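Only one protein chain is missing; all other protein chains are in place.
Residue numbering begins at 1 within each chain, and the chains themselves are lettered A and B in the order written.
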Amino acid sequence: MRVLYKKIIRNRLAGFGAALVSIICFLSLITPFLGLPDPNVIDTSKRFMMPLVDGYIFGADHLGRDILSRLLWGTRLSIFVGLVAALIAASIGSVIGILAGLYGGKADTLLMRSIDVLMAFPYILLALAIVAVLGPGLMNALIAVAIVNIPFFARNVRGVTLSLVQSDFIAAARLSGRNTFSILLFELLPNLVSVIIVAFSTTIGWMILETAGLSFLGLGSQPPQSDLGSMLGEARAALITHPHTSFIPGLMIFAIVMGINLLGDGIRDALDPRLAKGMLRRSQPITYIDRQKNISLPNTINLISVNDLQTEFQIDNKKIKAIRNVSFSIEKGQCLAIVGESGSGKSVTALSLTGLVASPPAVISGGVVNFQNIDILSLNYEEIRKIRGKKISYIFQDPNSSLHPLHSIGDQLIEVMLVHESKFKRHILEERAIQLLKDVMIANPERVMNSYPHELSGGMRQRIGIAIALANDPELIIADEPTTALDVTVQAQILDILNRLRIQRGLSLLFISHDMNVIASISDKIAIMYAGQIIETGPTQEVLDQPFHPYTKALLACSPQIGSSLGLPKPIKGMPPLMEELSEGCSFAPRCSYFTKDCNKEPIVLSTIENRSFRCIKKGSLDA
Amino acid sequence: MPRYIFFRILSIIPVLLGLTLIVFIIMSLIPGDPATAILGSYATPENVARLNQQLGLDKPLFQRYFIWLSNLIQGDFGRSMSLNRPVIDEILERFSATLILSGTAFVLCSFIGILAGVISATRQYGLADKLITLTVLIGISIPSFFLGMMMILYFAVRLRWFPASGMYALYGGGDFIDLLNHLIMPAVALAIVAAGVIARLSRAAMLEVLRLDFIRTARAKGVPEKRVIIRHALRYSMVSILPILGLQAGFVLSGAVYIEIVFQWPGVGRMMVDAILARDIMLVQGGVLFVAACYVIFNIIVDVVQLWLDPRIRS
Partner (left out) sequence: MPKPIIQIKNLCKNFSIKQASLLGPKQVLKAVKNVSLDVKKGEIFGIIGESGCGKSTLARTIVGIYKADSGTVKLNENSIENIISKELNRTIQYVFQDPLGSLNPRKTIRQNLQTPLHLLLGLNSHQINQKLTEMMEAVGLPLRTMYQYPHEISGGQAQRIGIARALLAGSQILVLDEPVSALDVSVQAQILELLINLKDKFSLTYIFISHDLAVIEAFCNRVAVMYYGEIAEVLPATKLYSQSLHPYTNLLARTAPRLDNEIHTEFQIELPDPLKPPLGCAFAPRCSNVGERCKEFSPELRLLKENSYVACHYPTKQ
């Protein structure tokens, strides 16, 4: 609650809304004690008195009644009616939603069908029909507005309930001995409260508007009782001659609703966990690059050589270094594998090469990406865009989410050729797309061209991903865990296709995986990452046979291998360090079995022995 | 897909039936005796009974429903007491006015709303975003009838740009330009609230979509950012924006009631409010049925468009 309060206050607009709402509510609470003139006393001699005349602060209306007094009494009434209507709608709607979601099946169908029928009326028709039946009057308007808003709550709450009911923690609670009723009370409700509060706070303004509207039409409060809506309705006749009588109540409704909406948005933002994590930030087409000046670009015979690459995430004014001083190079036709546990910085490395890390929050803060003797990071957006998908292309981890679900396979394949080469005719591109599908072993490619991703299996989707990556005959393919989401047999096929096409076309490949066993067969060189650094690189076979870094050695020992009859894998004690609390010295030190106190003294520099390098003071002597 | 559309259109029938049933039930809940209402309080009991028989009111409820329904199907919506003419004639006359007003407002609000939402999302936290967010906030907080009144004061009375009320000029009007002249203010007033809601939800939808994996794929393919926004992000967002448009159509139809009153637009909404105040039940009932049916049909169209947009629900 406290945190929530703070969050709302920190949000300036919401704070303004909260202040506005509090002032208005306070005023309407103390209205009876302000000693204002009776709002209903008619004095025809004072008709349409202008504001600030004769002690009438806001003037008088067409019957000579004091507008200030009527305004405050009307506000009181409007807020009260809106609030009660919202409470009624929220409670009935939530109960319906919870029951429908919790019991599912027939109860759900029945309840939701009735709600659907209610929603088949534009809301005011229903309100009008209800008022027509019950007769005009404020109470009836309140009932009408409440009924009209029930579906909104019911639907919202049902949706969330349904997804909660299917979640694992509910199943876990059942296994822990909870029955349905106690699940509802102790497991569901705590999770639903915030949903209901958000729905409530974002609709109450709307409800006040609607009741005011009915009164404006003359269907709500009846004279002499009057809320803001009927004040405005009565004043309308004199709109042109005496606008102040309309202006004042209209502005008041506006102020109330605006204040409530601002506050409601603040509450919603504070309660929405995704906003808290800053995940709803729109990412720029290219990562922010903020490097020190005078970058030197040494010539290289490699296809790509990366030097001292650094990328950090700036979250809440904190800088978290996701990758630190990453250097590697890939020759033409070579395959480099990057291996490491999750969070070690593999993906950030891969995406940084063409500025694809989401910014905000990412910033590339140093390093050079020398690709064919051009520093990619010094190019502008359009130049980098021309490299992406053309000279350097990507294959991503999850084939279920990385293809566009609404574009046909054919369109997605053709697009990648089209955006780099617009002069080709469609049918030529189509032919090329079909050929690509054949290259990745898709049976009946013509049909698949017109299919959509959801119609294909995971393995097929990933092969489409490969086809897209190959479409423009790139120099380098970056595959970020392309087989992690797949079954072993499918994985074997993907590896086979990738490897064969790479060799056929002489492509270079940057292959990322967390699985030592997978990279062993495909890569020439290997780089092992830990806590944002490459801690060891070298020819794959040599590193696997004789690791120089204790982490590499430990990683090999804890990766189980079928048919090895080594028994249980040997765990590495402890956890990878949090990136925001890295120490000066070796980041592996807390988990290392070769640790000596020198390891924590200063940053470990890269040692090189022939074609291998590593970051460890033991210099590779890891026996015993 | 045609199969689905066929079934979807077929499914209008039960919804419309449900609609008529609800309207019938609501209307039969109305206290008081229609016959007495028609004949006035001095009517003799015999006259009341005769009229009741004439109206079929002595039959059981469900039988009355079917009689009423078959009359509806034949286009007989009953007779308006206050206007003393068949309900259907009055509604048909008024309905075109409402359709012009809300149709224009709907097109306006969809277009402006989505455009504002997309701009706002792509320039998140930029100046354009802040301005749009503020406008949207004002738009969704201001009562449309108040907005309409202020527009009359400023644009009609003060600047004399547009006529303050009505659909056509009393003398010498009647052509398209005249209609347009009368239409602009009410249509804009009506569109602003709905546009605000659409803009806000489009912005949220776009932001949500812009961080999905396939957007990163599109960028990695070298797709130019404009195309990423429109062909990839907006295209996907439309799947969640479209149902909102469907809902907003209801809000536009609803808001039309206020706007018709403020601008004295001769539409169904104004007719219904007058009818309620005059206790002209037949007219209210006809109006409700007509507008609701129109809304249902509109939503079916939305569904079909949705189907065309989203291949995932096709199969």
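Definition applied: a contact is a pair of C-beta atoms (placed from the backbone, for glycine too) under 8 Å apart; a residue touches a chain by one contact, two chains touch by 3 or more.
From a predicted model like this one, the values you see are computed outputs, not experimental measurements.
The missing chain, though absent from the display, is touched by one residue of A:Ser45, A:Asn317 or A:Thr489; that residue is A:Thr489. The chain that is not drawn here is touched, among residues A:Leu118, A:Ala238, A:Leu544 or A:Leu622, by A:Leu544.
In the complete complex, the residue from A:Ser114, A:Asn191 or A:Thr300 that touches the missing chain is A:Asn191.
Touch with the chain omitted from the figure is made, among A:His62, A:Arg178 or A:Arg505, by A:Arg178.
Touch with the hidden chain on the side of chain A covers residues 167-169, 171-178, 182, 187, 190-191, 341-342, 441, 457-460, 487-493, 495-496, 499, 514-518, 520-522, 544, 554-556, 558-573, 575-576.
The rule is simple: only the chains that are shown with their structure count from here on.
Averaged Cα coordinates give chain A a centre that lies 33 Å from the centre of chain B. Residues 15, 18-19, 22-23, 26-27, 29-30, 121-122, 124, 137-138, 140-143, 145-146, 149-150, 152-153, 157, 164, 204, 206-208, 210-225, 227-228, 232, 235-236, 239, 249-251, 253-255, 257-258, 261-262, 269, 272-273, 276-277, 281, 284, 287-288, 291-292, 295-296, 299, 309-312, 315 of chain B are the ones that touch chain A when the two sit in their complex. Interface residues of chain A facing chain B in the complex, by the touch rule stated above, are 116-117, 119-125, 128-133, 136, 205, 209, 212-213, 216-219, 229, 232, 236, 239-240, 243, 246-247, 250-251, 253-254, 257-258, 261-262, 279-283, 285, 351, 354, 356, 358, 381, 385-390, 393-394, 396, 398, 401-408, 415-416, 419-420, 452, 454-455, 468.
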